[in-house]
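Removed: one protein chain of the complex. Kept in place: all other protein chains.
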Amino acid sequence: MEQSEMRRILEQVRDGALGLDDAMLRIREAPYTEIGYASIDNHRQIRQGFAEVIYGAGKTKEQILGITLKMAENGVKTILITRMAPEKAAWVRDLLIKKAGLTCYYDPVPQTAIVGEMPEPSGRGSIVVASGGTSDMAVSEEAALTAEALGNHVIRLVDVGVSGLHRLLSHLDEIMSARVIIAVAGMEGALASVIAGLADCPVIAVPTSVGYGANFGGLSALLSMLNSCASGVSVVNIDNGFGAGYQAALINRAV
Amino acid sequence: MEQSEMRRILEQVRDGALGLDDAMLRIREAPYTEIGYASIDNHRQIRQGFAEVIYGAGKTKEQILGITLKMAENGVKTILITRMAPEKAAWVRDLLIKKAGLTCYYDPVPQTAIVGEMPEPSGRGSIVVASGGTSDMAVSEEAALTAEALGNHVIRLVDVGVSGLHRLLSHLDEIMSARVIIAVAGMEGALASVIAGLADCPVIAVPTSVGYGANFGGLSALLSMLNSCASGVSVVNIDNGFGAGYQAALINRAV
Amino acid sequence: MEQSEMRRILEQVRDGALGLDDAMLRIREAPYTEIGYASIDNHRQIRQGFAEVIYGAGKTKEQILGITLKMAENGVKTILITRMAPEKAAWVRDLLIKKAGLTCYYDPVPQTAIVGEMPEPSGRGSIVVASGGTSDMAVSEEAALTAEALGNHVIRLVDVGVSGLHRLLSHLDEIMSARVIIAVAGMEGALASVIAGLADCPVIAVPTSVGYGANFGGLSALLSMLNSCASGVSVVNIDNGFGAGYQAALINRAV
Amino acid sequence: MEQSEMRRILEQVRDGALGLDDAMLRIREAPYTEIGYASIDNHRQIRQGFAEVIYGAGKTKEQILGITLKMAENGVKTILITRMAPEKAAWVRDLLIKKAGLTCYYDPVPQTAIVGEMPEPSGRGSIVVASGGTSDMAVSEEAALTAEALGNHVIRLVDVGVSGLHRLLSHLDEIMSARVIIAVAGMEGALASVIAGLADCPVIAVPTSVGYGANFGGLSALLSMLNSCASGVSVVNIDNGFGAGYQAALINRAV
Amino acid sequence: MEQSEMRRILEQVRDGALGLDDAMLRIREAPYTEIGYASIDNHRQIRQGFAEVIYGAGKTKEQILGITLKMAENGVKTILITRMAPEKAAWVRDLLIKKAGLTCYYDPVPQTAIVGEMPEPSGRGSIVVASGGTSDMAVSEEAALTAEALGNHVIRLVDVGVSGLHRLLSHLDEIMSARVIIAVAGMEGALASVIAGLADCPVIAVPTSVGYGANFGGLSALLSMLNSCASGVSVVNIDNGFGAGYQAALINRAV
Amino acid sequence: MEQSEMRRILEQVRDGALGLDDAMLRIREAPYTEIGYASIDNHRQIRQGFAEVIYGAGKTKEQILGITLKMAENGVKTILITRMAPEKAAWVRDLLIKKAGLTCYYDPVPQTAIVGEMPEPSGRGSIVVASGGTSDMAVSEEAALTAEALGNHVIRLVDVGVSGLHRLLSHLDEIMSARVIIAVAGMEGALASVIAGLADCPVIAVPTSVGYGANFGGLSALLSMLNSCASGVSVVNIDNGFGAGYQAALINRAV
Amino acid sequence: MEQSEMRRILEQVRDGALGLDDAMLRIREAPYTEIGYASIDNHRQIRQGFAEVIYGAGKTKEQILGITLKMAENGVKTILITRMAPEKAAWVRDLLIKKAGLTCYYDPVPQTAIVGEMPEPSGRGSIVVASGGTSDMAVSEEAALTAEALGNHVIRLVDVGVSGLHRLLSHLDEIMSARVIIAVAGMEGALASVIAGLADCPVIAVPTSVGYGANFGGLSALLSMLNSCASGVSVVNIDNGFGAGYQAALINRAV
Partner (left out) sequence: MEQSEMRRILEQVRDGALGLDDAMLRIREAPYTEIGYASIDNHRQIRQGFAEVIYGAGKTKEQILGITLKMAENGVKTILITRMAPEKAAWVRDLLIKKAGLTCYYDPVPQTAIVGEMPEPSGRGSIVVASGGTSDMAVSEEAALTAEALGNHVIRLVDVGVSGLHRLLSHLDEIMSARVIIAVAGMEGALASVIAGLADCPVIAVPTSVGYGANFGGLSALLSMLNSCASGVSVVNIDNGFGAGYQAALINRAV
């Protein structure tokens, strides 16, 4: 409960405008206002200019459509939908236009959609998303689109794996001037360490499940990144492009 | 090699002030100038106001003393030494004063020393270091001292584990106004998720090896943090307080 | 063998009413009467008012139907069938009505059926089943239906994951007054620790395989729950909603 | 904050006995009263007749002494100290008598101490603590003493491992009449399954790290117990006798 | 090379009947006769009355048919085919009769076939195959049929899992009089320990992948069996019914 | 309880020579007679000529001495003590001679002692104990001494690891004529597969924790042996020489 | 940048033939020439006579065709395509002939294709590819074809698993005279150790995922090979036949 609301209730009690039982009830009925963060929970994202996010994996197409329409009604300008299969996406896109005239951009590689207008970049600098190989693109694009939908300028460095170092070194300028870097790699995950050695900004490492044999579903890249010999690296879950994009946006926030 | 230095060498060659072989030598002797980022490697930390860091674990006390004295000679104002055992610390501290008049603050819990003056906070906001229990303090203090040595204002929330939620909730103000939060926890590592649900800044999670039984040396907290249901969490290696403090400083940097 | 039966046999031997060979045979032929628990095995569940349980996963629809009909003939009022796929359920339900006039409630989310009348709650208090997210519902509903079929009043708290703490805290009353709580969560499994910190009754934690990346099929939630920093938590197998519901019923039993 | 306290503050505000700022302050200064469970946190254990518990592992002997003395001053009748090494125990015991006339029972096998009077059993029934072998006694006694210190009647079945089934079966009476059973076993951990098949009360399984080879520090017993083919078993962490004793006490509570 | 053959060659050399080069060649060309076990490799199984075994999993139906026909031509009386899918089995069975008048018994549960006549039991005693539940039958029947095809009398104890001990104890006579026991169980795999505590013959334990959650594909039963607290247990690979049946036959061999 | 003893009690009851209460007591005092196998538990080993075994690891020297003396009083001719540290062994050996005139052979490599006379070999054939390297000798000698103490003729093949195949092949005769083979190996554990390919008797494989790096305390040898491509191999726990020797003795038993 | 080029630029600057800005630009614009290996990256394979390699797994048939045609235009004589599914292979083969008259050999077992002429063997000696069983052939043939496409003479030893040692020993000549040996095996992976004990050339071990039960997708063979007791063994990833063939070719290179 906001301090000002609490004071108002107390004033009304003092002034006899509010009975004890009613005062008790109002305090009791707003259980999370009591600890002061519920409003933030509802409002902070819009306040920050952040898009709303729908995690599409476990939801039916009807649920996704319904939530999206309700958000749009509530005035959300940009809605990010992650992990939505192509069949669902086609159906949702059609009905968004028909029912509410909403445009929907969908990228089938990361299975990510953006509904409404892409926000203008408002962050402090640029976010570089570097990936080891083309097979990491489902993850790296999820990260990139997430960052863009949350109002960031994103630079993509594709296929800059460490087995051909010159590909990475030819992008030293972008790396040196980034505000945050997301390093996406499978297999041995060395990309994060090499980039963190070159850059002087925070590096968020995303291990991918790309690989075979003793890759163990991304475990090898995950352990590699956690054990990076370079300072300034932190790690998100395997294949969690969204998580990396979201945290990069928090870091790059101007406010 | 800085572009300006390269230009100076070329000017001297053009002007006949520098022979070809000497020019070749000067370029060659700075091997990393060849790829353009070496100067950064030498100078970026000082430029950023960052302290220099010595990882003390695998070094003899003589080596630690030697490196510290050399850095001080080179004008480094603040030197952070991590993982230095108390016996070494006592010896190093004595000789730093005797030989160079350098003061050395040493905290035996995280086994961390700071040589020279602690820099004034220069970051964008405050860094909160929250830890689950008193037994996590070796790690949380390593994080806190690292962040302070790198020029940040640090707020410590000790013993705010999730099994007594009120302890954490009584610090909502600090959590809500932080620029970065470092969440340090062992056992089930739930602290990171709960904090990330409350805060709207990046959370860096540090799993600790505190616990017993099926804790497996911190693995349980590590997996827990990687799988956080809250957005905005990234993770560093088990017990890696330094890594978290360092990345928090990168995130909080004003420039 | 019950002491009284043994005494009766000995009396008959003493009195010449029973020959040695017959006495030997009677002792030999009742191998489990000898250890006194066989009758319990057959009768205890009915005595306790507990429903009978059929684990449907490895059985054909014909087998499930046959066992159910036989139980019903034997006078079992409530029969719980777990892990029965929808196709089997439709077939079984039809034939139960046609052949024996038995009604069958089937919930496709946890794939659980209840045949016959749901028993009146007879436990000491209420059982709270709290789950982290809607994707945990297959497991949490298996737990809830199991507890109900075994004669308990169940309160469901859905989607009260720790990343939005206010959702959980708004149910403090139910948590504080429960006799047993079942905490169902995937991903980082922090729910169990947070609830156990709030409640003063036993908490049974059920890790679910919900999650991705380094979730490893529920291992991350399992380890998290085993390492809970809160007292009063015990854990059942991954996705084992039935096991949690069953133990909660044992704990809540009035006798 | 208790509803009655909140009402009293509101009454004072209404009656003009308390100014707005002071009212705000009193509510603000008791941050956890706001969510209504803090008083429980402080008082519930005493209300329940539960002893207070000190986890001795990470504390100095001075800290243990200090906390114990303060608790005794506050009127706590029984104080349980777990994981306290013998050297510390001797020192603490001496000073408790000298300084406060407090008696202290210490068992060096589970390294557990009980300060003050052992409470009268107040639970609903008896708690059976069964262990597979004598080498599991450090853990089983921690469980048993914990349950006793929390006001329960405890029956110990020592060395009833499944490789000699008759040892277990000769205690069928105790098993059949228990209200809760704690099954403590290392190696293959089969004890929990066998007991749960015999009993009709909740079984709390405690895997121990006793064993060698592919035991992996208790992992084999842990997995075995989680995968029990018998219903009614839940599991606590490896070697966590305290956790099992604590939850058994919660289950056996009369209220 | 058999000693007698070697002597014959030397005799021929001594007698001038064999030139040096030809002698060198003969020794050289029979590399494995040189170490004396090749004949055994070809003949020992027939000598022992053992059936020949075809591992069907990685072979086409044509390959299986071809090998079987060739073995039959060579006079093999009983041919065991393991892991042959039902479709292949139907095709192979038809053609064996049409082409060679060979009868083929096929059991679809363990996917095992026996071609030709089942041998008369020739072992020293009986082999008991005990399994924990009906879902372990694919594995237990593979073991039983293997042992029978290799000339043993087999007693099957189905569904004698430790959660209902009386089921097992009612078969004490068979257990006490067995020459070898194969204990097949999934989940917690406790069956092997309990049986080994009752019996005084070798117990071969077969963990199965039956179970769910933290069963990890049979790992929990495997570790459980390796860590058995009972003496006289050895273990084969997960689901390896054939391996257990084969070794049991070697143990039970009369010669 | 032996059937004959039971009959005797019943006869005495019939004849009035034994009162009901006394009869009840005698049956009751032998609790395991109730399920008919207890006498075996007490007597089978002596009947079989098997030595009694004391697992020395978790026992004090006083306990070991006491149990040994009592067994000797009861007429046990050969007593095997495993895992007894040298200090304890010296003390026990001295007192066994002083107090009871008992000789005690102690081998410090496997830390195994044999008290009393070594029994004459009574098994069906010889047991071969083959080990990969001299560093496996602690385990292989535990196996060999166990088998000898249980009445078997043992042939030791030391240092016959597969990296020098000729060492193994020079012992083909012993391998071909063994009744059971125990294959002890660390590192890659290939010895079991190679021997099982040469022999036609059961092979019991013992993985040892000898090795380094990714050996993981014997896990590499354990997995290797479980996955043997040769038929006729079963496996005991890591370093469990006793378990292998014991099962080999069961297999080789003449009766 | 090559030293000679750098000198030429400096000479031109000295001589006034090159302005400062242009000199700066030329150095800047060739970022990877600066470190001197880019040309190698482009040319070394052709220089070495090595075929070019396309990893087919993650590519569409159109992409594979396009890259192949472009390489052929560039004068590459032999192109190796690994992990190309049969459907893609048929389509690609057809169009290679139609569009460019290129022949394409495709082996469906390892799913490997070779486009163009197979090079004449140019290595120093022969490469032996030995595999444990026919089910390892997908991997062993990938290794063999890779080595052949890179200009080596390859000798295949199929089905020489250690459970029938004579099969391996009958090929001692090939093993003794090889320049490199690739040992491919699943299950317990013992083949590598046995071969390395026999040979005196480098052995590259390839664990395969062939096996079942506790094979864990090739982990058992992988650990086995890493822990080989024989010197001279190194290991590549599970099922990585290409990697082994490629390194064998590097080792056997004449230059």
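In this document, chain identifiers A, B, C, D, E, F and G correspond to the written order of the chains, with residue numbering beginning at 1 in each.
Just so it is clear, a residue touches a chain if its C-beta (ideal position, glycine included) is under 8 Å from a C-beta of that chain, and two chains touch if they have at least 3 such contacts.
On a predicted model such as this, the values are computed, not experimentally measured, just so you know.
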Chains still shown that are in contact with the chain withheld from the display: A, B, E, F, G
Contact with the hidden chain (one of F:T60, F:N74, F:T103 or F:T134): F:T134
Given A:G56, A:G189 or A:G241, the one touching the chain that is not displayed: A:G189
Residue of F:R8, F:K70, F:K99 or F:H166 in touch with the missing chain, whole complex considered: F:H166
Those residues of chain F which, in the complete complex, touch the missing chain: 134-135, 164-167, 169-170, 212-215
Interface residues of chain B (partner: the chain not displayed): 31-32, 34-35, 37-38, 41, 58, 209, 218-219, 222, 237-240
Residue numbers in chain G that touch the chain omitted from display: 35-37, 40, 44, 48, 53, 169, 172, 176, 198, 200-202, 204, 222, 226-227, 231-238, 242-244, 246-247, 250-251
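In this text, only the chains that are shown with their structure count from here on.
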Of all other chains, the one whose Cα centre sits farthest from chain D: G
Pair joined by the larger number of C-beta contacts - D-F, D-E: D-E
Distance from chain D to chain A - Cα centre to Cα centre, in angstrom: 42
Whole-Å separation of chain centres (CA-atom averages), chain B against chain D: 40
Chain D: positions in contact with at least two other chains: 35, 37, 164-165, 169, 198, 213-215, 219, 222, 226-227, 231, 237-238
